[in-house]
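A single protein chain has been removed from this complex, and every other one stays in its place.
Here is chain A:
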């Protein structure tokens, strides 16, 4: 049955291709074989969770005629996955989800790729960062924690984070600059592990994404102090007692002038046609309408900005410049660059 279905689609596509030469506007590209969904990170992290949710949503609502297959290529801080996409020129059956390593990996390691080597499709959402401490620590507000850091000698307070010279450490360096005090940054493999190390009291604070630490918050094991965004989060569902994501103040309002959000975006290999890009933009617009996606956005307190086309490219250009600036200041740029 499914094969017949696929055959029918194949014919349709062939007809479509024939029609394209005459009336380009009527032609619509559709995938004709399974689409590989590259995750340039390990299993279980934020990007992986989002990719597997997308796979589930697309399969459940039959939004695509062929399968979507998630493949983790995490080698070289994600460089492996990005190089694979870069080298699959004009292959429309491959997409990749990004995290900040889209910008940080080539800068920090010198692995030769840039977001311009790929075709930007769409921004799905922006992931937030929150400053967390263990619930047993005495600091109830960001101000109290900042004061404690300032009062102690350099390196007293330990910040746990995911990876090295990536988003978590970039934020840590920005916090250090804002406070004028050094912290000790300890890198771990994944966000879940970082949250548990905070619960176990092995680090003093973290900058986990909301989804990575929400379950520990509900269990009253960790406490959010402030969010690194320009405005508070809009989600008002109760999480612990009367507290919800919307009750977390912005770091700026708490005297810590640091803002950072992370791109969750989709890219394709270079050299694909506009119809092919349009197909995926449309696909992800449909995904955004599903209840499962809305639930994921709520659970993870994501910033639901959606962008495609020229607007998305402008955003990327600016974000790249921002990262370059931040990493230069922190001294994270590889010698090769």
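Assume a contact is a pair of C-beta atoms (placed from the backbone, for glycine too) under 8 Å apart; a residue touches a chain by one contact, two chains touch by 3 or more; residues count from 1.
Operating definition for what follows: contacts and distances are computed from a predicted model.
Engineer: So one subunit is absent here. Using its UniProt record, which name fits best from "Tripartite tricarboxylate transporter permease", "SigE family RNA polymerase sigma factor", "DNA modification/repair radical SAM protein" or "Fe-S-cluster-containing dehydrogenase component"?
Structural biologist: "Tripartite tricarboxylate transporter permease"
Engineer: Which is it among A:33, A:116 or A:218 that touches the chain not included here?
Structural biologist: Candidates A:33, A:116 or A:218; residue touching the omitted chain: A:218.
Engineer: Among A:32, A:53 or A:322, which one is in touch with the chain left out?
Structural biologist: A:53
Engineer: Pick out the residues on chain A that sit against the missing chain.
Structural biologist: Looking at chain A, the ones touching the missing chain are residues 42-44, 48-49, 52-53, 55-56, 59-60, 70-71, 73-77, 79-80, 83, 108-111, 155, 158, 163-166, 169, 184-189, 192-193, 195-197, 199-203, 214-216, 218-219, 221, 292, 295, 299, 332, 334.
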